[in-house]
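Pasting a structure below so you can have a look.
Omission of a single protein chain aside, the complex is shown with its protein chains in their original locations.
Letters A and B mark the chains in the order given here, with residues in each chain numbered from 1 onward.
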Amino acid sequence: MNNLLGRLTWDDVKLFEVFEEFSIDSAVASGAAWVAVLGLVAVLAWITLARRWVWLWREWLTSVDHKKIGIMYIILGFVMMARGIAEGVVMRTHQATALDGGFLSNHHWAELFSTHGTVMIFFVGMPFITGFMNYLIPLQIGARDMAFPLLNQVSLGLTTTGAILVMASLVLGAFETGGWTAYPPFTGADFDPGPGPDYWIWAIVLSGFGSMFSGLNFAVTIYKMRAPGMHYLRMPVFCWTALCTSILLVFALPPLTVAGLMQALDRVAGFHFFTNDLGGNMMNYANLFWMFGHPEVYILILPAYGIFSELTSTFAAKRLYGYTSLVLATMSIAVISFCVWLHHFFTMGQSPTINVAFGIATAIIAIPTGVKVYVWMATLWRGRIRMTTPMVYMAGFFILFTIGGFSGIILANPAINWQVHNTQFIVAHFHNVLLPGLIFGIFAGIHIWFPKAFGFRLDERAGTITAVLWIVGFAMTFLPLYVVGLMGYPRRSAAFADPAFLPYMIVCLLGAFVLLAAFAGLFVTLWISIRNREALLVPLGDPWDGRTLEWATPAPPPHWNFPVIPEVNARDAFAREKAEGKPYVVPQEYRDIHMPPNTSSGFWVMLATTGFGFGMTWHIWWLAVASVISILVWYFIHSFRDHPEVVIPAVEVRRVNQAWIEAIDLGKPITRDHETGTKNRGYAATDMVIAS
Amino acid sequence: MRSIHVRAGSLAAISAPVAMLGDPALAAGFLRPIGPIAEMQLLELIWASVIVLIAVLPVFVGVPVILWRYRRSNNQATYSPQWHFNTKLEILMWGVPTAIVVAFGIWLAQGVFRIDPYRTIDAEMARGMEFEIAGPTVRIDIVGLDWKWLYLYPDEGVASVGEMVIPVHRPVEIRLTSDTVMQSFMAPALAGQIYAMAGMETQLNLIASEEGETLAENTQYNGTGFPQQRGPVRAVAEDAYDAWIASARTAPPLDDRTYGLLAKSGDLAAARDDLDREGSGPFAFTLPDGALFGRVLARYMTGEPVPPETQPGSPTYDPEAARLPAAPHGAGRSVACTPTGPDADAVECPFPDDTHDNHMPGMDHE
């Protein structure tokens, strides 16, 4: 039995820890494990009771439709975000009571900040942006699917594998305690022989492969599958940012994979890459990790920049100002992001020349970033701004993100960085760029494209209140950390001795509760909207007077996106058609459409790689080996099979499209004054359409 | 290069809000500097903020104004939906941030070269920064342990755990290493931080310009005792410093066995327990072995593996099994070299040009 389960023993099951030895700490740990297990059981039970298994399997798990895969990514992101936010609130509560103490054990605290960071970056941020890119890229460039639909599904499977491994650490064993960066030698076998660092390594490495393949897929899709006439400089800005993110994914994930695998070799096979002894060198790890880590920041934030670009011009009813500048700025950010990684460790003792070079390179990134903010301001200038929920997020982004950028430039100066590195100032800074930058962008994007994906709008009032809660909650939770950081409060510290920090920590705690309410607000918004969906329906597909091709489809769009591949003759193609008064043209001829067949590949890859990661973590070698062999054998067999495409007959395409066109003919175009009212069925009046 | 004048007086205005942050005796980091390096860093912070504000203020002011003025319900405002390019505006958008980054970069480079942690504090450095040097350099070796800092004063033959005492107005030249995982040493009121890594030596130079007590802490997470790894740094007058050295010389010696016990994971109280030292708080040793720092470095360079039992910081560390290697040649203040082969006299420096064992080509300090 022992051999069969590797080093996994009954003591590693955390569910019963609290019954064996009661403390607040063990109650929190066991409670979290129970929530995870019962949550999973509840979901499975609901699917069974609702008899949804077949539907789930056929419509979702085996689907290669980029839209469904995108939605699944975003659902994964929300599930993991629930965990990340819960951990954040527990940590804030702990730190508010941490004047010489705190209610958690120091070990548990360390696990919390490590999982929080890992979850939020890799399993919230990454699925969110990957989900958006999946959903939007083919629709915006006028394609029917990704270049490699099967690979796309496999990528989702690999990302899910990573998420499963991190969730498993909640129930079995423990996660590592060295933070999301997991610096050795602290996470090496000498100092932490337990399964924690292994969970981290395999969650990151396996999901990293998924991200790399996603990047490859998106890049090829954008390079090769744009509709006729869509030159590079006619692409929507979101596609530009997605292209840059994809390039970063392809080039920035290898350093993470290399660092993770070397660390695994150190731990499992006794190699000496990052150990203290026999020539190991942990500085190599720091370099590798941040060669990934810094571009990663831009991987996450560039698509959000794309969303902000789309929404400013849509909700200001104006052409985007400075398209070329925006594209140039995006590209420069992508390139320069590879030249700044050393600013994460100005304190390692390298020569001042190197510090200066990387400090200046870091400051240079601020130029294109600043240009972007100015471009959005110029787009709003002399517009007719509609203060809808996405614009509320955008307003919050403007102010808060600028503060984050401000602190970022300060940090670029090594002389100052030596003082605030590793303090709460850093914690404030990266939350300040990632929350208003990435997360606000994602939520704004969800408000914009949710109606496209599901056919009904989200409730405006609830949405706006939620957005305001996010903004206020963010400011309360993270801005005080700048002050205590400057005062020298180290990050990741379970306790502090200086009473001067206490008032700030209490404000942070209150802010954390506001953020919790804001997170709940998202679900309240969803619930209200589902209940009122009859009034919020937008089947005609264009609720916001959109400018790009995805709005020229019904909501939700058919599996094949477009009845015929559109011909593009301008930037913001749909806006041009509307301005010329000929949107919704009936195609002269319908043809059969070939779509890739459903497959269970992604699902099996997910199972096998989860088995592999779990086996490697717990030293269950037979499981790891069997998983690898099963993938190889499966792939071998797969390559010998014929996979006929699904053919959608022209009649069916015609029927669906005609029904939509007829509905539009019957529908009433509404002006922007009624945008948020019940009359908005997704047929925009062309009173304010401005072509590019 | 233009000289940068740092005067305590010019900082008074900025320090005023700091006073409101809380009790001045408590840590206020480098917002309340007691040495010219930290003062310089505070000045850098202020200048950087001012420069960057030029780029940032338009956003803070402009966004609310634009959002209000061009709201949809305001029909009075101009509406130019087709406006999408303006050469002058483009030049401004790209030009202003570029100019700011140029200014910022020049300022940054001057600052970094001036207060580089490896730069010896001498009269030349003092010329630009106007501080006083009175007396010879104090040399301190710092070893990062779980979870306390060990301060070695090889020239004075004393050592201290949990407390660093330095004489005011005398340059302090510090070498750091770790005998466990990576740590980061920071005494914010005096200077910025620098990493301490096992088998590698890093350096930090600082000087106190006024008497006072501040904090030295580890900022790099290194286990459950991490928050306990901080202690006072006292900058004292020359006679008080001499008195402290004299009293430390009456303390028990830091021999190999004591060091082995001290290196066990634990905070100061645990160390006191292990070493049968009454009382609480920091405590001192006499330092019989001036080469101890070099020997700690050499632990990782013997060419023999350091298994977990002999690795301080490891959960299975056993002070009895762990032994520091003999002093390598010239271990006093020079490079730690690796004795190789059966002939212990054959000493080889595997990394010929390194003064602090950064194995990173091109990244070594000049």
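Quick note on the criterion: a residue touches a chain if its C-beta (ideal position, glycine included) is under 8 Å from a C-beta of that chain, and two chains touch if they have at least 3 such contacts.
Definition applied: contacts and distances are computed from a predicted model.
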| item | value |
| --- | --- |
| Among "Cytochrome o ubiquinol oxidase subunit 3", "GntR family transcriptional regulator", "histidine kinase" or "Betaine/carnitine transporter, BCCT family", UniProt-listed name of the chain not shown | "Cytochrome o ubiquinol oxidase subunit 3" |
| Hidden-chain contact residue, picked from the options A:31, A:279, A:556 or A:587 | A:279 |
| Of A:88, A:178 or A:255, the residue in touch with the unshown chain | A:255 |
| Hidden partner chain, touching residue among A:120, A:167, A:182 or A:288 | A:288 |
| Missing-partner contacts on chain A, residue numbers | 147-148, 212, 216-217, 219-220, 223-225, 228, 250-251, 253-255, 257-258, 262, 265-266, 269-273, 275, 277-281, 284, 288, 291, 632, 636, 639-640 |
| Chain B residues that touch the omitted chain in the full complex | 301-303, 305, 338, 340-341, 348, 350-351, 359-361 |
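Please note the rule applied: only the chains that are shown with their structure count from here on.
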| item | value |
| --- | --- |
| Centroid spacing, where centroids are CA-atom means, of chain A and chain B in whole angstrom | 36 |
| Partner chain A, residues of chain B touching it in the complex | 21-23, 26-31, 38, 40-41, 44-45, 48-49, 52-53, 55-56, 58-60, 62-63, 66-67, 70-72, 77-86, 89-90, 93-94, 97-98, 101, 104-105, 107-109, 111-113, 115-119, 180-182, 184, 186, 188, 191-195, 197-200, 202-203, 215, 217-227, 230, 300, 303-308, 311, 313-315, 350, 356, 358-360, 362-366 |
| Residues of chain A that touch chain B when the two form their complex | 105-107, 110, 177-179, 183, 185-186, 189-191, 193, 276-279, 281-284, 287, 316-325, 345, 347-356, 359-360, 363-364, 366-367, 370-371, 373-375, 377-378, 380-387, 391, 395, 398-399, 402, 405-406, 409-410, 412-419, 421-423, 483, 486-488, 490-500, 672, 688, 690, 692 |
